Structure formats: C-alpha cells, structure tokens
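On to chain A.
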Amino acid sequence: MSVQPIDPKKPDLEESVNVAEQHAAVKNASSAAAREQQLRENGLEPVSIWIFIAVSLVAIVAGSVLFSSNNLFGYDKFVKSGYVQDDEVSSEVLVPKGDVESVYMVKGAGIYKQCMGCHQPDGKGNASYPPLAGSEYVIDSPVSVLMAVINGVDGPITVAGKNYSGQMAKQINKSTSNLELASLAYFLQNSFGNKVGKIYTPDQMEQIKILNKDRSEGYCTAAELDKYRDVQLEGDLFEPGTIINKKTGEVIAPE
Partner candidate 1 sequence: MEANQRDTPLRRFNTFFWGLALFLVFGIACFVIKNFIHNDAKYDAADEAGRARVLKREQVEKEQSALLSYKKEGNSVQLPPSALFSIAGELLGTEPEDSGVPHNKTFK
Partner candidate 2 sequence: MSTITSPVLEDTKLRADIDRSLRHPVMFFFASGAVWLAISLLLGTMASIKTHAPDFMSCCSFLNYGRTMPAHMSALIYGWGAQAAFGVIIWLMSRLSRQECKKSGIILAAGHWWNLMVAIGTVCVLSGSGTGVVWMAFPQAIMISLVLTYFFIGIWAVIAFRVRRGGHIYISQWYLLAALFWFPWVVISGLMFGQLFLGDGDALMVTASTAWFRSALMFLFFTPVAAASAYYIAPKVTGRPVYSYHLAIFGFWALAIVGPWTGMDRMMGAPIPAFMQFLSAGAAVLLVVPAIALFINIIKTAASNKDALAHSPSLRFTVAGAMGMLIFTLMGAVMSLPSALKYTQFSIAQYGLELTGLLGFFSMCMFGAIYFIVPRITNREWISAKMISLHFWLFIYGIVFIAIFYTFLGGFMHGYALEQVGESIMASSGRLYPYAIGLTTGFVFLLFAIFMFCCHLLFMWLRLGRRSNHPTLLSSHSPSMPHGPEGDLDKLEPMDSNQVAH
C-alpha cells in the first residue's frame, strides 16, 4: 500500500498507521514519563493568619537582634577596649560579707534567742532573772558577761541595784567560735538601751578563752564576775564600717 501524505483535515482517512500500536509503543518506551501527573501550581489557598503571626514574631525577634547594638556604625560603642575577663571578679561575688556592726547584731540576736526565755526579749528580766539592760556586768567589760555565759552563774548577785539568787546554766560551750562570742558581746552591749559601742575583734576573744582555761571548772560566782568587770581586752578594736566575711570573721580589705 503506497504511503499517502496525511491530510490534516481528514485524519480518519489515513490507514497506514495503527494508532493504538503507536500510542502503546510510546507508552512502553517511556512508561515512567507516561504515568506522570501534570504539574499544577494554581493553589490559591488564602495565606492563613497563623503564618502572618509567625512571620511577625520572627521579624520582631530579628529586629531586636539587629538593633541590639545601640549604634550600627560605631564599633567603639559596643566593644569595651582593654576588656579582660577576670577570674577573681566572679569569685568575689560569692563571698558573703557585710559591715561588722550589722553582722555582729544579726548574729548576736540569733544567739540571744535562747536567752530570751529568762532574760525577756527586752533584756529587762523579771523578779527571778537579772536584767541585761543597764547591767554593770554587761557594760563595764565584755569579759564578765562572756565568762558568765560560758560557765554559768551560781549564788547571790546584785545587778543594777537589785538582788538575785539563782543559777544560770552554762549556755554555750568552750568550743564556740570567736566570731560568735564577739557578736554576742557586741549585741548585749549595744541593745536594750546599752550603748557601749566598742567593736571587739574575734581575735580578742582568745584572751577570754585563755582566762577560761586557767580557771577551775564550775559556775562563776558574783565575786569572780566582779573581778572580771575590771578586766579589759587588749588589742585594737575594729573600726566602724569594716567589712568582714560573715562566715569566718576575716576582714575583707576594701577595694
């Protein structure tokens, strides 16, 4: 059969080609391409409000990052020249410290809590227990009051013009720290209306401990306490405003 040119206006009259065969040949030759879907890009879903919100949040964060340097064109404004990160700076912050008067008052008040029951919170005592306010055994010297507290008191005693007879057990033991003793002395001498004002150092408390070592065991008597009233501690007192370490009592030198 001669091959006649295909008349595009009358394709049905052309018979030399088996269309189905041709189509199948194409499909078999490239079955992967034949079964592909058509690419469609006409999705017109409205952009959801959540996307706007998310994008705005990101833009706000980005803006804050962008302008977090206060000056975009001056290098000096956000870099400290000569800055060196110092190891000591971080450790200093962790040390608890304060000025000596407040440290002593707070610590002394804490210790006095166990004395409040008898000597009353205002330090005035009652009929059975002598007062600390205005007491000569407190004001004249720290040695007398501290020895009384360390060893206890027994026997009649005259305090601020009144007589008392009774017994005080020893309140703290000999191994109490010097810082606590100094705090207590300062607290008693500067509370309840007493105003002695002398700031004893913890090192001076060693003298009291030496005194205590020399005496025999047992309660202090009034006569002994009278003797101690005349004993003054040696050495230099703290200046007001000295900074000390709250835990150890060491002096921290000012910057």
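Selection rule: all candidates are chains of the complex that A comes from, given by their letters.
By definition in this document, contacts are C-beta pairs under 8 Å (C-beta built on N, C-alpha and C of every residue); 3 or more make two chains touch, one makes a residue touch a chain; residues count from 1.
Note that this is a predicted model, so its numbers are computed, not measured.
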Chain A in this complex touches just one of 1 or 2, namely candidate 2
Considering the complex alone, what residue numbers of chain A touch candidate 2?
-> 6, 11, 17, 19-47, 51, 54-55, 58-59, 61-63, 65-69, 71-75, 77-79, 85-87, 90
